[in-house]
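The other protein chains are all here in position, but one chain of the complex has been omitted.
After this line comes chain A, so read on.
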Amino acid sequence: MRGVTSARQQHQLAEAGEPWWRQRESERKRPNTRTSSTIPSPLCASSLKMACQALQSGESLATLKNESDSLKKKLEEERAKLHDVELNQVAEKVELVSALSIRTRRVLKGHGNKVLCMDWCKDKRRLVSSSQDGKVIVWDGYTLNKEHAVTMPCTWVMACAYAPSGCAVACGGLDNKCSVYPLSLDKNENLAAKKKSVAMHTNYLSGCSFTNSDMQLLTSSGDGTCALWDVESGQLLQSFHGHTADVLSLNLAPSETGNTFVSGGCDKKANVWDMRSGQNVQSFETHDSDINCVKYYPTGDAFASASDDGTCRLYDLRADREVAVYQKDSIIFGASSVDFSLSGRLLFAGYNDYTINVWDVLKGNRISVLFGHENRVSCVKVSPDGTSFASASWDTSLRIWA
């Protein structure tokens, strides 16, 4: 009996020597897997050829990795030589944003557990929110009335969306499905009775969004795929494969053609997809950690992403590269959600350190920090007419700021 020492006791003994956390430090070193995306030059073409040839001759992965690292360094040098003008230099001529006086205007209390997701209705005042205990509540944010409440049969309802017509809501989570609940004016009606199961994934649902009408639903899942569904029949119209890890978020393009969407996942990639063909048309991998949220710029030809590494980045689709990084040394906790203001000048980002930062998109500096939540901010969305934005948090409340 005396000879039995638990693993813990062994650790305690080992602590006497090298500090335990210093030992783990070396195990934690990972190679830098940053990928820069755009450099024009004959250098890159020839290097690419060399890389392909090396692969053919059966060299080991380690040597190829070394070679790719050295190539990346050369590319960075070449790019510096081109004297690329940075976003904030060109934006110097743009006047500064005057001090914003954003305050909490409404606090929506009613969820008993962490609020995971929310979405605005097109009427600019109603919103739907979903929480960890399975409750989905439709609020009139302006009057603070709770209009409808549905209890889902599963917990962790991580995705919810309001239909463009305002007549239905879609939600899903750990049940691997996305269900559409038609809303009614009758308060006493049991909404769960009319529930329609639309999407069926093999793992948890992380995001859902209606397209331009109530009839189609776009979903993203923890099984690494996104899918487009027909609401009436529940038929799978198109599936999108390409992520190698959980897809955490998606956003539809606001363009007149409305045929593309962007998704971000745990594989640090943000992929742009063509809804018609199911192809991955563009991919961006410059983040150091999981991408928690992606959101299109109002014009539709750029998008922002929020990641667990504490940075938010702006990517341009036409130039096919990262354009700006919104980061600060003092911000080390992951960003969970981003959204643009109506003009695209302001970027609202919610973080895991319970704060919301307001960034100037053009100049790249932080305009202000908003405090108020007592736990992680899980979702930030600007209202359809841009008059306010709502934030949902794990402290069970939602706040509307203006």
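We take it that a contact is a pair of C-beta atoms (placed from the backbone, for glycine too) under 8 Å apart; a residue touches a chain by one contact, two chains touch by 3 or more; residues count from 1.
Operating definition for what follows: contacts and distances are computed from a predicted model.
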{"item": "Among \"Exoribonuclease phosphorolytic domain-containing protein\", \"Exosome complex component RRP41\", \"RGS domain-containing protein\" or \"Phospholipid-transporting ATPase\", UniProt-listed name of the chain not shown", "value": "\"RGS domain-containing protein\""}
{"item": "Candidate in contact with the missing chain, chosen from A:172, A:207, A:242 or A:310", "value": "A:310"}
